[in-house]
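Below is one structure, written out as structure tokens, with a few remarks after it.
What you see is the complex with one protein chain gone and the rest in place.
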Amino acid sequence: MRYLPHTDVDVQQMLDTIGVSCVDELFSWVPEECRLKRPLDLPAAKSEAELLAFLGGLAKQNTAISACDSFLGGGAYNHFIPAVIDQLVSRSEFYTAYTPYQPEISQGTLQAIFEFQTLICQLTGMDVANASMYDGASACAEAVLLTVRAGKKRHKVLLSQALPPQYRQTVATYCRYLDVELINIPQLDGVTDQTELKTLLDDQVAAVVVGYPNYFGQIEDLANIGELTHAVGARLVAAVTEPLALALFKSPGDLGADVVVGEGQSFGIPLSYGGPGIGFFAVRKKDMRVLPGRLVGETVDQDGKRGFVLTLATREQHIRREKATSNICSNQGMCILMVSIYLALHGKQGLRKLAEVNYAKAAYARDKIRQLDGFSVAFAGASFNEFVVTCPEPVVTLKQRLEQQGILAGVDLAQDYADLENGLLICVTEQNSREQIDRLVIALAGGEV
Amino acid sequence: MDFPEELKYTEEHEWIMIEGDIATIGITDFAQEQLGDIVFVELPEVGDILEAGKNLGVVESVKAVSDVYAPLSGEVVEINEELPDEPETLNNSPYESGWMIKIKVADSAALDNLLDVAAYQEFVETD
Partner (left out) sequence: MITTEGRGLILDEKLLFEQSQVGRVGYSIAALDVPDVTPDRSLVREEIADFPELSEVDVVRHYTRLSTWNYGVDTGFYPLGSCTMKYNPKVNEVAARLSGFADIHPLAPESFNQGALELMYNLQRDLGEISGFPAITLQPAAGAHGEFAGMLMIRTWHESKGQKRNKVIIPDTAHGTNPASAALCGYEVITVASDGILSKEAVAAVMDDDVAALMVTNPNTLGLFEADIREICDLVHERGGLVYSDGANLNALMGISRPGDIGIDVMHFNLHKTFSTPHGGGGPGSGPVGVVEKLQPFLPVPFVVKGDDGYKLEYDCPESIGRLKSFYGHFAILVRAYSYILSMGGEGLNRATELAVLNANYIRARLEGAYDLPNQQRSLHDVVFSEDGLPNDCHTLDVAKRLIDYGYHPPTIYFPLVVHGALMIEPTETESKQTIDEFCDAMLAIAEEAKNSPELLKQAPVRAKVKRLDEATAARKPKLRWNG
């Protein structure tokens, strides 16, 4: 086997040194009644060529997004990924290393994480960001736990109905057996209903959680929601599924958010059927010591030279065990690199420009669809690169019709928002050309493309 | 290791200095040495009512966390405000600049439960 270097001579010499006669003797401590008495029933080993042929066959049964006109978003976004990213993250000094426990030989990973933490702070307008979480949904759940921990005896958390359904479901799973009461804030015209919010807020509320942009692509009035939230001493959590929006719209930090979490997949991470992505997590300085996850800090070595280390580790499970701020151990190292490289390449100008392109393309599509008979744009307020349209027929049949023409029209909202009749969530990015958008519009209107 | 004669001690490695009904509390030289470089200190607030044996604060080194327990019941009347900003003081001067809090002792009879220097020294050596 090509990954197993031992020759028969090696094995014999090693057994002699150990002082046993055969490999099986090394397992003598495993009781007979615990032994598997047959070979594993798995397919025989494949050569590399056979393997690639087989996996290539499976891959071919999937339809790559690049092979169709896709307007799917809903938490996973189709953005262009510059070639530099895969070239750099393929350097195996990065991807075959582990968590930087030994800082002297992990400065590459550590500096990259320190830079990532800084980039996330700049983008979100916050003070401190950690070295990432599994994804946006689990980061949102951890944010809820943070607010309850930091909010002392407060036990209610208000979740906007316009928060992505997968985020709300994940929060519910995390809180299942904890003393946290999750309360829904209804949406009104595609954003969190502030009148309802006011009636729900009291001194037992630890946090208000809203999307920015929210699941419908709408820009929430974070500043007002923040004022209401802070008036009762609760924390405002902004959850961001499409962080490219933060290059164009005011940062949640500027608008008063206390915690900003989100999904970074948009920044250079392949869709890969929904994972891995990367959760980002940023807070104000006051909550630095209740953060979950790894943190990298700057320090100096014995010669006074700058270096980076994992720090404030006493928050974490390997030291505090059941009293840790989270059970998380890993971070999304590889994805940290992808995101950082993406942000470094685009930089101050490029990220803004890209966000403007996304905004303009979505606006173009929205206006074209608005003009179609029977279609309307569901919500009035500002949105970024996603928007909801109300269709004249059930989305399920409309989508099927378009799928046959190679168009993935968007996400059907029927399952999660029954009250939004025939609601279709459409996402337009820089990957959608004007021709693609025009084809979508024709197809929606019932034409063939 | 230094254990001043005039202080009282506990098996949780705290020292107590009694002046009238006020007790000043800190951690011993032994405790700071066991922890190593102390990087973070969390203290109660003035006015908090402490119950003997219950948590009064936390002391952290780079890779360890240690709860500090109240040796006596009473009300916190003063805390060492500088300690959170200069946690290394606990390493450098555990009995003087590194004092943690002062409490107004609720029940002076409880003082009898504390160890004198000889008893504490023996406890440290056999532990």
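Order of writing sets the chain letters: A and B. Residues in each chain are counted from 1.
Assume contacts are C-beta pairs under 8 Å (C-beta built on N, C-alpha and C of every residue); 3 or more make two chains touch, one makes a residue touch a chain.
Everything numeric in this text was worked out from a predicted model, so none of it was measured.
Between the chain not shown and the residues B:37, B:78 or B:122, the one that touches is B:37. Mapped onto chain B, contacts with the missing chain fall at residues 37, 39-40, 60-63, 87-88.
In this section, only the chains that are shown with their structure count from here on.
Centre-to-centre separation of chain A and chain B, using mean CA positions: 45 Å. Those residues of chain B that touch chain A in the complex are listed here as 40, 60-65.
On chain A, the positions that touch chain B within their shared complex are 289, 313-314, 319-320.
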